[in-house]
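Omission of a single protein chain aside, the complex is shown with its protein chains in their original locations.
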Amino acid sequence: MTKQRKNKVREIQHLLSIEEMDAKLIEEIFLDADKFLKNNNVTNRCEILKGKTVCNLFFENSTRTQTTFEIAAKRLSADVINLDIATSSQSKGESILDLVNNLIAMGVSIFVVRHSKPGIPELIAKNIKNNAHVINAGDGNKEHPTQGLLDAYTIKKFKKEFSNLTVAIVGDIEHSRVAKSEICILNKLGTQEVRVIGPKTLMPHNIKELNVKVFESMEVGLVDVDAILMLRIQKERMTKETIPSKKEYFKNYGLNTERLKYAKKDCLVLHPGPINRGVEIDSIVADGNQSVILEQVKNGIGIRMAVMEKMKK
Amino acid sequence: MTKQRKNKVREIQHLLSIEEMDAKLIEEIFLDADKFLKNNNVTNRCEILKGKTVCNLFFENSTRTQTTFEIAAKRLSADVINLDIATSSQSKGESILDLVNNLIAMGVSIFVVRHSKPGIPELIAKNIKNNAHVINAGDGNKEHPTQGLLDAYTIKKFKKEFSNLTVAIVGDIEHSRVAKSEICILNKLGTQEVRVIGPKTLMPHNIKELNVKVFESMEVGLVDVDAILMLRIQKERMTKETIPSKKEYFKNYGLNTERLKYAKKDCLVLHPGPINRGVEIDSIVADGNQSVILEQVKNGIGIRMAVMEKMKK
Partner (left out) sequence: MTKQRKNKVREIQHLLSIEEMDAKLIEEIFLDADKFLKNNNVTNRCEILKGKTVCNLFFENSTRTQTTFEIAAKRLSADVINLDIATSSQSKGESILDLVNNLIAMGVSIFVVRHSKPGIPELIAKNIKNNAHVINAGDGNKEHPTQGLLDAYTIKKFKKEFSNLTVAIVGDIEHSRVAKSEICILNKLGTQEVRVIGPKTLMPHNIKELNVKVFESMEVGLVDVDAILMLRIQKERMTKETIPSKKEYFKNYGLNTERLKYAKKDCLVLHPGPINRGVEIDSIVADGNQSVILEQVKNGIGIRMAVMEKMKK
């Protein structure tokens, strides 16, 4: 089946958000990721992007995310250029476009872009010359589509179907691009019920438009869920009005063994990493047998390979 | 013709300056660059430097220049080591030589060297052991030979011959290594007239020895030129005595649509990048149809591949 599929990989120009994807494209990426992850092996090298140059354009530092894209691109035999650009010295949209157009002139064909401002990957995609591709690797509090894809892919691997699942996303929903992408993809794939759990102060104003059920209490929101997606607490968000202290946060929203019991017995625990042990998740849960956190990381390589394969032209 | 040429690539030991090159070698590099750039394509990979290690030794930060050499080397299948060394921690010529000799012992065969002091690439070339190669990627205000090569190559692509051309270089001639390499290569290739335009305060003392015509006024100096090479304004050079302010500079020496009209109708506009929009060049001109700025960038990859090919032994 893999061989047949190889010739049918649908091309895409950019991957900017889950919002603009349809369920069919998402399912296709899942099938392609299967191909790269088969035999539980992400170290198979292929030559799909041989001769192509992928540029990691990170205006916001993230060693871990950057490394996943670097590894995925190298597995496809691409050349990889890592550019860490402090937002300070490169803040105007205009000069970002000059930089990108220069890199295209040098032969870069895929840009993996992270920026602290929402919309920068889209801005680049709309203004660049030639046929270059843009992957959004996280833009402000807007979206982080490959994270959404790998989370949903991981759930699907264990639960097969979404139509009978209840999934809870826990934490700072308002400021989390991961939450945005997760809510969006879970709804697109037909999840029976998507819940968000967190303090009122960390809920976005438009939460009612997002097709989710809102809970303030873990003990109520976790009842009978099939998967819990924990969010990372951003320390810089901790102010008196939002999260008084790590201890306080863990007391109310930390995932520990007791709270996990409210969920279904075979409920999965996911986290986009890096985890803050003892802040949003207890070590016993993070390392427990319901945790699929490292599985997510492995799947992330396969998902990113599948996305980049669609940009081989 | 390409196939025949392949066997005839003349080897060179170092590329330290345009000054030490003869017109024949320059023309040869242009022909080799054609080979790498044919079909308008710089993404062709070949194995000319397979097994070789190229080291980017940048004592002065320049993400963009470093990336061009990295990409060019990888297209030739070389392994690339990027070393960014703050000048502060490595200032003595002696310890630079120890570092370089160590890297040669590790198997590095080509060094791409940028340093804020003039003469460092030459110093390295004269003192290293074995058969290693040095490419000057910019040394102080002395030379930046690959930039000179790619600028002249770009002019030649559009104008074919130099003997009937008038070319103007505009800006801070005194502190610009790019200007030095450009003046030198244009004269070596027999350009009919090379002009430099800029305030008196930014002209080198020996300007009369450089075989150029000096102009203080854009409106006079640009008359009937075939190509304009704009220089980047280095903000750190802006002092009361030289450039009072960006606004003032743009008023007197910025290239805008009106000024461009003084030149020939098909006059090319070049800039080594990164451009300061609204300081030395107006956006309308930079993005206009006479601008070959991105063409320069693309050609730069081909030129650097051609230079490194000559160092394959």
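Chains: A and B, in written order; residue numbering restarts at 1 for each.
Here is the rule we use: a residue touches a chain if its C-beta (ideal position, glycine included) is under 8 Å from a C-beta of that chain, and two chains touch if they have at least 3 such contacts.
Given the structure is predicted, the values throughout are model-derived calculations rather than measurements.
Summary of contacts with the chain left out: across B:13, B:61 or B:95, the touching residue is B:95.
Among B:50, B:160, B:247 or B:261, the one in contact with the hidden chain is B:50.
Remark: the residues of subunit B touching the chain excluded from display are 50-53, 79, 81, 83, 85, 94-95, 98-99, 101-109, 129. Subunit A meets the missing chain through residues 42-45, 63-64, 67-68, 70-71, 74-75, 273-275, 277, 294-295, 297-298, 300-301.
One rule holds in what follows: only the chains that are shown with their structure count from here on.
With centres taken as mean Cα positions, subunit B sits 41 Å from subunit A.
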